[in-house]
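Have a look at the structure below, then the notes.
Excluded from the complex is one protein chain; the other protein chains are retained at their positions.
First chain written, first letter: the chains are A, B and C, and each begins at residue 1.
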Amino acid sequence: MQQRVKEKALELLRNGTVDRVIGWKTGEFFYDLTPAVFETAEEIEKDFVFSGFSGANLSKYAIAQSRAAGKTAIFLKPCDSYSFQQLLKEHRILRENIYIVGIACEGMLDMEKIRAAGCEGVVSVKENGEELIVETLYGDRTLSRKDCLLERCAVCKSKKVVIFDEMLGEQGDEQETARFDRVAELEAMTPEERFAFWRGELSRCIRCNACRNVCPACSCEKCVFDNDKSGVRNKAAADPFEENLFHIIRAFHVAGRCTDCGECSRVCPQNIPLHLLNRKFIKDINELYGTYQAGADMETKSPLTDFTTDDCEPSIVHERGGVK
Amino acid sequence: MQRIGVFVCWCGSNIAATVDVEKVSQVLAQEPGVVFSTNYQYMCSQAGQEMIQESIHKYNLTGVVICSCSPRMHEATFRKTCEKAGLNGHMVEIANIREQCSWIHKDKDVGTEKAVVLGRAAIAKVHLNAPLTAGQSPVKKRALVIGGGIAGIQTALDIADAGFDVDIVEKQPTIGGKMTQIDKTFPTLDCAACILTPKMVDAAQNEKIHIYSYAEVESVKGFVGNFNVTIKKKARYVDETKCTGCGLCTEKCPQKKVPNAFNLGLDNRRAIYIPFAQAVPKVATIDADYCTMLKSGKCGVCSKVCTAGAIDYKQKDELIEQEYGAIVVATGFNPIKLDKYDEFAYSQSPDVVTSLEFERLMNAAGPTGGTLLRPSDGTHPHTIVFVQCVGSRCDDGRGKSYCSKICCMYTAKHAMLCREKYPDTDVYVFYIDVRTPGKNFDEFYRRAVEEYGVHYVKGMVGKVVPQDGKLKVQASDLLGDRQLHIDADMVVLAAAIEPDETARPLATKLTASMDTNDFFTEAHPKLRPVESPTAGIFLSGACQGPKDIPETVAQASAAAAKVIGLLCKDSLTCNPCTAQPDELMCNGCSSCEKVCPYGAITYADKEFRGPNRTTLIRRMAQVNPAVCQGCGACTVACPSGAMDLKGFSNKQIMAEVDAICR
Amino acid sequence: MSVNEQFQPTIVAFCCNWCSYAGADLSGTNRLQYPANVKIIRIPCSCRLNPMFILRAFQRGADGVILCGCHPGDCHYTTGNYYARRRMTLLFSMLDFMGIERGRTRVEWVSAAEGAKFAATMNEFVETITKLGPNRRLEDLRCSKE
Partner (left out) sequence: MIDFVKRISGVNPRKCMKCGKCTASCPAFDEMEYHPHQFVDMVENGRIDELMNSKGIYTCLSCFACVERCPRNVEPAKVIEAVRTAVIRKQDGNHLKPDAIPALLDEELPQQAITSAFRKYRK
């Protein structure tokens, strides 16, 4: 697969189907792949990489690239395709300028987990079916691939690429997952415990804005937190309130639009489980207003721009009780 | 920095008794930006208003805070006061220290402290206020009346009388509506046709009125003063301009077995027809469901006999676009279907009829030529049972929970007419209550009982069983505490009335609101009864609720007066507190559009300067200030905060929050 | 403990212009008392209430925030309160999820005729907040009164 993706990128560029390709390129380390736009075959030959570390969701880059002259190819893993379609639904991407190559995905790898398994001085990671062969300065190690997946991949909600022009590999299906288990665990705690948990997590926030910059839903032309007119302009979090404020508002702004791609947690340098905030909204929406998956289709109204006359009252929050 | 004047009102002792007004004005004088602060006995009085105006000039005020009664009371007053002194009305904020302070607190210290906080919040807001000017939108001087019954006709005539063009859209081939089917009218017993048909002719002959008969409203765009309506003229296969209404075709058409809808199916008509002799326009219409020429291409008799050459089998539906300043809904009512009321044997015996069918049976132009005969065997009925409240006041899901209002009176009318024309008939009326509020109404009902000897029985009919050519009626007589068994020849059911089935889809097109019974809701149940909450949409007749003819005509004229009031204006002043998107921040994501109840938000592609002298095209929200009512739903739906509400901006509200929590 | 030492919460009530603000006026007209801790901010419709306003109030030292709007189905703008209802439900749930006391936020539908309900609601809410004590979990330390 890794080779097929790169060949496809070359092919599309060479046969003139597209003028540029959005893909991944090597960063400082082999596991540190970053999104990149390739305009020539040479660039692709040199830098294009698709591997178990190509976790980055490329959909957000289509906003700008779809407005560039000519046509752009983009590679979308299943979860990325939801983000892409959500952006399309919000009229952010000009579909006619994009050529989508869907990629079947077996889950992306988390370097932190490989390190946590006791591998130091990692030089390369090779995939061999269900196994990972980790080459380190101190000899090779073999790990189970399953144990080294990113959190979001371990609880993957869907292997289905919802929008594509061409598909590499087998199309998959939506699947039942345990992705809400952690949210439910937190819900079962006492308010005091929850407060302590989130204080512990959010107090580590350094307001680097990585979560915001990577999030496909956070693609506003100008964020409220950068906007003087909003009255809440706020560059750095100076106190616990502002740490809370930023993350609550961010989660609220993407509620009903967040596809649960998990990029926010993947990029957080402080390892704050930010996806739990988004998942809490998704879980509430599913439970209170019926199951809704952002980006799954182009038609369904987002739950926050919709209503029924017999919706539950906000007091349901009190009635549901603290410990379930 | 604003130069703010603070004016604390005593409201006699209403405020001054529990708020130390002197202290409030002193403390607020210390607030940043406040250059003048005072208190006075009655700010809203002539002297108080003059004081505000003088201070505006003297201290060169750019903002005014008035600590007084609720803004719902005097905000408009003080805005006008300031406008007269040259200050924009939206630079005034009211701190509500009466209803929300002095009147609910007893302790003077507490009241004073709270009044200060409320004053601070108002000052904080004024700092961020900007002068707002209400926009103007032009008014198209033409009205549309949807529905050509007596309500629609009356509204159209009144509007036309004032000199404005009016179009009537009527879905039937003729205007006139339900009233054309009615025989006599209560309480005067004059003939309905005699008073209605002259009005129909007036409407047809009025140069200002244009009638689109056999037409429906296809779509409605725009807003008050500027509606853009597409009207669908259904194909009637007869050229209206050529047809003389001679009626020859309707006599020669070989297809004779078409249920006559005008007589409610009590007799038959031809496939080409003119609903009744006084139809307006008096033009034939081909019923495409029955015409053999249209169905199989064989026949063409009407075309052959028509000397005017008006028949056109190839006619197509036609779409007409027209602009209007106001729209009047006059879609009227229908009797409900009685298929769920098995106990009255309506579907088992032709001698059980609805009241509207009874009207046709009594009418000289009806299927029996005005002689009351049983539909089953054409004999004269000797015992007639009337049942009231069939489907009205019904909570069981089969009928309507409301009172249909007109049934008591028309049943009294029917009973009276029966006894008058045929004194040998026994007439029973079963009632739950007899409701006769209205001029000369109760007298009318008493006459039916006292002079005409109609048997009014307090009770209800339990069941009707057709047996041996009779209708066995089992009923209760509650006052006599007995059960009655009557062998009747006819049973007449006073069916509940409901809004026409076209009303609901029309309401959606108009974005006008309806109640759960599909009656249009009025802007205010008491004070604005002929207007819809949607600006520019007016209500006439039974589409708003059950009504008799005098009430319908009264409301029709009232709606016309409102329309005339609107069309007289050259332009409309818009609500200045509207939403406004910041183009630099708008993502064009359509979140705001989805929550806007008025359809005030549209999108357009706009060019922006990108980096390196490139041009970027971005999708951008645009708010039509003439349509926006300023609810603010969009401001919260907007993820980037690009949408803000003038007069209640994010910053203004947060400034108030800050001042209160300080 | 003297009256002065007793905890006096700061409470912000957002009221929609058409129903609840009029309902609040009515409780004044009827001289129905409720504590002075409640300060009302007028907004055109409950759907104007941005979650940021609520958070801002807590930041600047409010101890409780309540939103009052027209009863569902009675919105002056026909649908505003339906959106507000969903937004507030999700926001309150999130605040609860982060461990903020549930009682600090509330939504109540008050019509223009329900002056008594407005006063009763405010009395009850002030009592709840007084019991909960000062808002410690969601405040800006720089703005605290101590």
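Everything below uses one rule, namely that contacts are C-beta pairs under 8 Å (C-beta built on N, C-alpha and C of every residue); 3 or more make two chains touch, one makes a residue touch a chain.
Computed from a prediction, not measured in an experiment: that's the story for all the values here.
Every shown chain touched by the omitted chain in the complete complex is listed here: B.
Of the listed positions B:Pro281, B:Gly399 or B:Pro625, the one in contact with the omitted chain in the full complex is B:Gly399. Residue B:Gly462 is the one among B:Gly135, B:Gly462, B:Pro550 or B:Gly599 that touches the chain missing from this view. Contact with the chain not shown here comes from a single listed residue; of B:Ile432, B:Ala523 or B:Ile564, that residue is B:Ile432. Within the set B:Leu189, B:Ala364 or B:Leu478, the residue that contacts the chain not displayed is B:Leu478. Contact between chain B and the absent chain runs through residues 343, 389, 393-396, 398-399, 430, 432-433, 458-463, 474-478, 481, 483.
Note that only the chains that are shown with their structure count from here on.
Chain A and chain B have CA centres that are 50 Å apart. Centre to centre, using the average C-alpha position, chain A and chain C are separated by 36 Å. Among the residues of chain A, those touching two or more other chains are numbered 224, 230-232, 304-305. Along chain C, residues 51-52, 56, 79, 83, 87 each make contact with two or more other chains. Across the complex, chain C is touched by residues 70-72, 96, 98-101, 103-106, 110-111, 113-114, 117-118, 121, 513, 533, 577, 595, 597-598, 629-633, 635-637, 645, 648, 650, 653-654, 656-658, 660-662 of chain B. Note for the complex: chain A touches chain C at residues 183, 186-187, 191-199, 224, 230-232, 238-242, 244-245, 248-249, 251-252, 255, 277, 280-281, 284-285, 288-289, 303-305, 307-309, 311-318, 322.
For chain C in complex with chain B, the residues that touch the partner chain are 10, 12, 17, 21-22, 24-29, 31-34, 36, 39-45, 47-53, 56-57, 60-62, 76-80, 83, 87, 119, 143.
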